[in-house]
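Other chains of the complex are left out, but the ones given are in their true place.
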Amino acid sequence: MAENLPPIPRVPEDDYSPRAVAARRSLATGVTGRALPHLAGEPVPAADARGNVENLIGFAQVPVGLAGPLAVETSAGSREVYVPMATTEGAMVASYSRGMKALRAGRTWARVLSNCLSQHPVLVYAGAEEALAAARLAGAERAELERRTASITTHGRLIEVRPEPVGRRLVLRLGFETGDAIGINMAAHAAELVSAYVAERTGALERYVHGEDVEKRANARAFVEGRGRTVVCETTIPREALQRVLRVAPADLVRIHETYRLGFARLGTQNQLVQSANGLSAVFLATGQDVAYVTESATGTLDFAETPAGDLFASAHLPSLLVGTVGGGTGQGTAAECLDLLGVRGDGGANPFAEILAATVLAGDLSLLASFCTHEFVAAHERLGRNRPGAPERER
Amino acid sequence: MAENLPPIPRVPEDDYSPRAVAARRSLATGVTGRALPHLAGEPVPAADARGNVENLIGFAQVPVGLAGPLAVETSAGSREVYVPMATTEGAMVASYSRGMKALRAGRTWARVLSNCLSQHPVLVYAGAEEALAAARLAGAERAELERRTASITTHGRLIEVRPEPVGRRLVLRLGFETGDAIGINMAAHAAELVSAYVAERTGALERYVHGEDVEKRANARAFVEGRGRTVVCETTIPREALQRVLRVAPADLVRIHETYRLGFARLGTQNQLVQSANGLSAVFLATGQDVAYVTESATGTLDFAETPAGDLFASAHLPSLLVGTVGGGTGQGTAAECLDLLGVRGDGGANPFAEILAATVLAGDLSLLASFCTHEFVAAHERLGRNRPGAPERER
């Protein structure tokens, strides 16, 4: 229960005043040990967008709030961080912050369980016999496939080849270890090589590099098999702290979760977390992740139980979190600043980053479910989401 | 086949130079008829974030590229627009732009089919008999429920009450017409009133305002019933234009779609579009939408057919697109500028905006599938996504 980082400063009379923002920025700068000029408004140079966008006309600006502090045991040791969240949904950062406060009352532990980026090129044949023969060849040539893909990258590695024949089609399930990058370009390139190699030797009539397209969609396959990083975060929150911070007892959360699970069953959804899409979108956006991956990354399951001692055991399991701390949009501007603020930029950062994200998700779901139990949700949105004096009604 | 807007200017020798960016910004300013200072780098005032975030420390900056021009027949008449996309995935804007070029070769038509924001509070009873009695009461008191919810808003309206008993629980399916806002705060407030009213009169033991939580997750229910705006976009692209712009024949797209659908069947996904999450995330981000809604909004289906004349019929159906042009993050800064660029800010904008989005999704999926047919996808990402001289390998 590390309690070293101070609370985030707030200015009750006007929390959006230059003074209030400056006070928080000063805190962030102190923690990060470097200036954060772009967050403060200095425009990112156009040239920094090279390779990230075409037909550049400028930069969208999205407000970033700080949630936390969040304390979590990661694979890279204990971390205590403020979490930058870019969002325009009022009350959300406050909700996450409250959940992080609850997490601090216990020991919160998170771990990446596996890291495998899958791709599924598909080859189409005249009939199932040919597809079967191709499946056999793909299995037999695994060493050659590894050798060929090794030549295109030093950052990633082909770690799985599983041919799955479906009628006259062959789905080539490929798995890649991708280090601290998401690695999708490397994996696509490798899938191109592998599928072309097999196709040529087996007379495939059609070849599609992403034929069974798991990319950027919630799906049953990734939900069971995992994709990218599979991460778990769990905690035990003392009964008294839960009551004090979230105003609920363990049994309240167990009970509401019963109803939520029935709903999720009826909904046929792979996202059985509560507001994971909110928290992940906000941190993804702040840290230069590809927000389209939230569709996949927000899937997962929650687990609540009252312990024999009467405390709350809470856990979030995210089977397919797709994040990176090198490559993509992570290297410049506000993204680099926010990754630095979290202390996870660059090599070695992706696992602790994923673990911080899992803890963030757990914090947000605890806080939101608690507010539903106590019927504070609507009131909080009314209070925090009402953005301008004189606005009698505000919709989002 | 309106062809009035000029192509987006590009500077082959350095498209990220100040000159190139300025040329495009000048085009955008001309179209919009107003200055776009925040896109150009002028910081958004902190006070503008009031109600959209807590603990503000600054603003994330995400590069915005222009795709288009896109021409589409909307419910508000023919529109021809440049589409602002905020992203860090290299090659994506170019891919959408190419698809929009293909769409311009035909008549592209889009329409919002329905607009109903659903909420599903849940009441829990001692047994099914009580839940059934409560279902009857909720049905009988519909007029009273409408009257009560009418008192909290002039912008939205309760248009559906459907009690669904499930064991000892009662799911109250509520539907709201929400005008040009997403209206989630209004709907949540109304759901609070309705569920509390029914709960009190029927002795519910537990009440959860979002108990069957469809919010921000792909789900089977919204996929069939629709949620928010249900939108369709379709076009017929002449065979020759398809070949010229996308380098494929109609049969190629029909054929690749066969394989994709088999994959989607196996994946158990409600997102049976191809890269909808990309395009929607990018426009949502540029226009101040809540990107967490991409999880829901990106679901849908594609339809390709070769017409008797040998041309391509193509259609995208999005059952649950959640967007607004008033409220939320749409009123200030770069979001307002980008909505103005699209000509959809404020009242009356949400339907044409949704229709432009559906056309954008169709453009992106056509372009991407075509690139998979011609095996150009990996090459394009290698070329456009390689962001810095001397970087032999770049992962995202």
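We just call them A and B in the order they show up, numbering each chain from 1.
As a working rule, a contact is a pair of C-beta atoms (placed from the backbone, for glycine too) under 8 Å apart; a residue touches a chain by one contact, two chains touch by 3 or more.
A quick note: this is a predicted structure, and the numbers were derived from the prediction, not measured.
Taken over the full complex in this file rather than the chains on view, the one protein sequence occurs as 4 copies, with 2 of them shown.
By our rule, only the chains that are shown with their structure count from here on.
For the pair chain A and chain B, the distance between C-alpha centroids works out to 20 Å.
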